[in-house]
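Complex shown without one protein chain; remaining protein chains in place.
So, chain A:
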């Protein structure tokens, strides 16, 4: 343990003493805050754009830039949420509920200060969980065989589809299945047979993840923001930024609980910071005293602290399955996965074997990123807000150019751009009609693993599915998958409801006894 800590501080010291690292970190953090604070731009899009710019950096510098931007962007969403009542990112939607009334009272600076500090605390608690839990998960994951990997991929799609759907659950599954299918394009890994390449050599190696991700998240935003003509222009009272210590102490239990909620939700594949923010907000409301409950929606500091701590703690949570299992916990984490793959780091159970000390390095970078975010937030809050006055109709087309240039620069071929447009339009149409996009992206990332694992497992068992039922982890995953599917089928639901009275009767009898 002592050795681990000494190694950790050594990494932290090395990273902190390099001025170029600090410059990249602060630059990326400011960029993230700008991205987060611009409605229509998301942490995912920011990470996507920065990925192409970090292509020539070494892995550490690239990670500093990407994580700095990720943390900054999740926090940055609170700026327009508080000042303009327009959440810069979906993650900040819950913050807007109480932050904006506070700003209208002339306490915009205080609300932002609370948000900044809560975000930093949330991030640090999140990464504490990352350090503590990731090795445990990684050790468990090392027991995984091809069956478990196949089921894990399927589980990731099912659960992200289920939780990310705001309409029908099956729509999330459809998006996930489309993602898995897109991953099968190109020559297959076992027999090298060309699948759906239509004799195009560009498709032989399959669809590149990063252009598809930029298309799936960037193009729909560009179309949506421009066609709906979102605009930003407002004058706001700002006030003091630095929060009082007494406020933080008063909300300590909410901060800790929200951080736990954030980590828990973040570690579930496909569920993002937005859901963490809302869940934490409603939990804080339900557990507050009646006089505090009455303030919710009218400018409650508890509400702001809870939603912001949870959405930033979600980052650490999302990195747990990303780094230890190779399954991204949220859309920006999916984008981060693409970036890591680009830099030759393959996250998964063997990451500590392939890249010793990688987890500690990520933790050190996250600590640096959260401090950079706090410092930037405190010092630059008033300046960053001025960017909100850049007219969106001038900004979004420039973002479109960046998306296109970013995709082109990855493979230096036009084909990456050609696939971007249809995928972007399809993602826009699907998103408009409440088909979630994050399962599609997660499907694309997990598809290769699922395909290879299934066939390899069947090869080892000579075509028999029986070994799947003989392995405890595989069986558990299978049971959960079957439960998730059955819970959505009306006939199965009715059967479960019929079982319910029986269970209730038993329960009530127990209570009487």
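Going forward, contacts are C-beta pairs under 8 Å (C-beta built on N, C-alpha and C of every residue); 3 or more make two chains touch, one makes a residue touch a chain; residues count from 1.
As a convention for this text, contacts and distances are computed from a predicted model.
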Chain not displayed: protein name in its UniProt record ("Alkyl hydroperoxide reductase AhpD", "Tripartite tricarboxylate transporter TctB family protein", "Thiamine pyrophosphate-dependent enzyme" or "histidine kinase"): "Tripartite tricarboxylate transporter TctB family protein"
Which of A:128, A:248 or A:425 contacts the chain that the document leaves out: A:425
Candidates A:69, A:130, A:152 or A:178 - the one touching the absent chain: A:178
Listed residues A:7, A:343 or A:455, member touching the removed chain: A:455
Omitted-chain contact residue, chosen from A:74, A:151 or A:222: A:222
Interface residues of chain A (partner: the chain not displayed): 53, 55-56, 167-168, 170-171, 173-174, 177-178, 180-181, 184, 188, 190-193, 195-196, 202, 219, 222-223, 226-229, 391-394, 396-398, 400-402, 404-405, 408-409, 412-415, 417-418, 420-421, 424-425, 429-430, 432-435, 450-451, 454-455, 458-459, 463
